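Yeah, one chain of the complex is gone here, protein chain that is, but the others are all in their spots.
This part shows chain A:
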Amino acid sequence: MAALVRISSVCHRGVSPLLFRSSSLIRPLAVQNKDRDCPYLISAKIHATPSNYAGSGSKAASLHWTGERILSIVLLGLAPVAYYYPGPAVDYSLAAALTLHGHWGLGQVVTDYVHGDFKVKMANAGLFLLSTVTFAGLCYFNYHDVGICKAVALLWSK
């Protein structure tokens, strides 16, 4: 939760940097006011996580972020398991983990580069379709064909 503090104007010689020990994300911006006569302080506007005060907002975004990291770690662990214990269980787990990791990753790319309500909705709809087809295809491959682990092993044996 990053809070951005902008103190628009401070009297006299400005402010020495305020040191916030815990969070490296909070950076106050203190503007040196060259104007000698500034007897007032313009209101600072802050963004704070909604849980700090009564207002809109859920923990959805934060939980999503945490879920992304946990999935990454799960995927990291699946790699050696796939090498030492190949089989259907790992095949389907890999299919799910890879698809979801890719889906969430591409979702971040959409968030970064696509702007405008309609375009964002369309892009996310297309992404959802792509991920669904991807998962279906991987499951089909696991069921009707050799499976992901065996496929990699075969490719590497050539």
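Keep this in mind: a residue touches a chain if its C-beta (ideal position, glycine included) is under 8 Å from a C-beta of that chain, and two chains touch if they have at least 3 such contacts; residues count from 1.
We adopt the following convention: contacts and distances are computed from a predicted model.
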Problem - Chain excluded from display, named as in UniProt, from "Proteasome subunit alpha type", "Succinate dehydrogenase cytochrome b560 subunit, mitochondrial", "Protein cornichon homolog 1" or "Phosphatidylinositol glycan anchor biosynthesis class U protein" - result: "Succinate dehydrogenase cytochrome b560 subunit, mitochondrial"
Practice task
For the chain that's not shown, point to the residue among A:L63, A:A89 or A:V133 touching it.
Solution key: A:V133
Completion exercise
Interface residues of chain A toward the undisplayed chain are 5, 10-24, 41, 43-48, 50, 52-53, 55-57, 69, 72-73, 76, 79, 98-99, 102, 105-106, 109, 115-117, 130, 133-138, 140-141, 145-146, 151, 154-156, 158
